[in-house]
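Read the structure below first, then the notes.
What you see is the complex with one protein chain gone and the rest in place.
Now for chain A:
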Amino acid sequence: MEHVFVYTRKRREFGRPCHFSDRPAELIVDILPDAGLRAEFVERNPLPAQVQCGPEWSEHEVSAVNSMTMMMTMMTIMTTTMMMIMMNMMMMTMMTIMTTTMMMIMMNMMMMTMMTIMTTTMMMIMMNMMMMTMMTTTMIWMNMMMIMTMMMTMTMMMIMMNMMMMIMTMIMMTMMMMTMMMIMTMMTTLPLQVNTERLESEARGMNHVEGGWPKDINPLDMEQTMRYRKKVEKDEHYRSAIVRLGSIMEHYIKQNNAVDIYQEYFTEGQEEDDEEEEQEQPVARTISVFRDPGAVKRWVTALSWSPAGGCKLAAAYSCLDFQRAPPNMSYDSYIWDLENHSRPEMSLKPASPLVCLEYNPKDSHILLGGGYNGQIAYWDTRKGSHPVETSPIEVSHREPVYKVIWLQSKTGTEAFSGSTDGQVLWWDIRKLSEPTEKLVLDLSRKGDLGHALGCLSLEFETTMPTKFMVGTKQGLVVSCNRKAKTPAEKIVCTYSGHNGSIYALQRNPFFPKYFLTVAGWTARIWSEDVKESSIMSTRSDRVHLLDGCWSPVRPSVFFTVKMDGTLDVWDFLFNQKDPTLSLKVCDEALWSLRVQDNGHFLACGSQQGTTTLLEISSGLCTLQRNEKALASEMFERETKGAKILEEQQREIRLKERSRSEQSKEEERKESEKVERAKELLERAER
């Protein structure tokens, strides 16, 4: 609700103010506005209507147009009053002076008369003329009286005059007051502050004009400035200073001309940010930790990132200690969402704890897991925590399924699994009732399970769908061909050289001819051509290496985890002997390791059931320049070296064989000789 104030009666309608007196107010001065001056003033409409409430001032509302005239009148009145007052003052002073002088004169006269009286009386007394004295005294008295009266009258007159003057001034004052009043009551159209000083401010820029000239010289006058300049130029101080400065300046000018000191030197480096980042120490930070929610801590034996982005991590929990799993251990495995590390997003409930778990690379809802009891089961996350189907125990593996891998197929439903019972089984998840194919890892190619090698890791590369590799518990890598006609042909070749069971086996995503194995105390890189030994190997570590994988973005970087909970990042282009980065993730052994597809994140699972998610610095997950070329060069070099070594070994072996054969022959010959000798003897005896 708005309050609106409306004037009901304008001030001009008020009329004359009331005077409480018998006689009406007399108009003594009426100062009318001068219309001729109006042209010189700019009318401001509307005027600022602020009222100043200062203690001394009364509210002066003056017509704007007549302000000047009013001022003038005021001035005149004031001056006149001042003059009057001054005159009054003067008169007063004069009066006082006169009176005082008169008084003085009177006094003097009195004194004189007194003196005369005294003297005369004395004389009279002397002359013994009483009568005379009487008369003289009376005469003197009369005189005095007369003087007195005169004085009195004079003073009275003075006082009267003073009074008159006073009255005059008073009248003048009143007149002034009256006029003021009249002015006040004059017609007012718009109020205007009369008594305040108006401060006008304006914003101005400084126009830089020549300044700084000494006072006597006018900067605009050319001649004067020229003269001043010439004077300065003749100054000796000036000369020496300029010469000195000139030489300094020349030096810098020449410098500028010689070399552009602000030139961009490393333009290539500034285009890419990698150059600066290479200087940085590679770091890996722990982002989050996913703990096994169960009471009994189980080992994280397998990790799998969800495909196409990888915002979910599936972790398989089981206890691989033979028969040492506590009885109340839960069988569940979990799917974690990276955002939420306090609770798993979903749990998978198999019949037995899962040793390995893999997302289907084509379908992010399907997971396949291999259990501790040898069964294979698959889940659909849309359908709940229980497996959609599980393979029957009779046809499954007889030992824990250590690895399952999805195959590249049109239907996207095929996978194969490997276990330490020596079998590699192929499955189609639509029909898990029996495996589609079976292979026994028997090196003698007889299909004998008793002699079969236990499979701990499998490797399958989508670019080479017919070949696959098996890493065995015995330390051999077996390369197999799936499409071979007879089972005997399936096993193509083996790679030996490791001294421990092979926990991890992976081909380099950029150079599939080379693969990485992690076993025992070392991690090795192998070339397919060289069967006897690896082409590159890390130094033997103090603790077992338990898992490893290549970085999906950089061909020369791979990761390994160890039994003491350390994660090692190796960049063999940078340093072959030591890990580029070694990070202690936790105190217990790390059993599994998986890098996300973009190479930034990696997850590792420990013996206590904690999965740690790490982020690695961008230096380690961005492809460097020439990295592919350098890596391939390095691989080739090493392969050549290994081949040469192999050749040497073979030669040595051949030599030894031939020597041993020779020695055998010699022995035979000797034995033959001995026999013949014996025969001769016998014949001789007969």
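One rule holds in what follows: a residue touches a chain if its C-beta (ideal position, glycine included) is under 8 Å from a C-beta of that chain, and two chains touch if they have at least 3 such contacts; residues count from 1.
Methods note: contacts and distances are computed from a predicted model.
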Among "AP-3 complex subunit delta", "Dynein light chain roadblock", "LLGL scribble cell polarity complex component 2" or "Glutamyl-tRNA(Gln) amidotransferase subunit B, mitochondrial", the UniProt name of the subunit that does not appear here = "Dynein light chain roadblock"
Query = Of A:Glu26, A:Glu200, A:Glu223 or A:Asp260, which residue touches the hidden chain?
reply = A:Asp260
Query = Per the definition of touch given earlier, which of A:Arg11, A:Arg44, A:Arg227 or A:Arg244 contacts the omitted chain?
reply = A:Arg244
Query = Can you name the residues of chain A that touch the chain not displayed here?
reply = 208-213, 228-229, 232-233, 237-239, 241-250, 252-254, 256-257, 259-260, 262-263
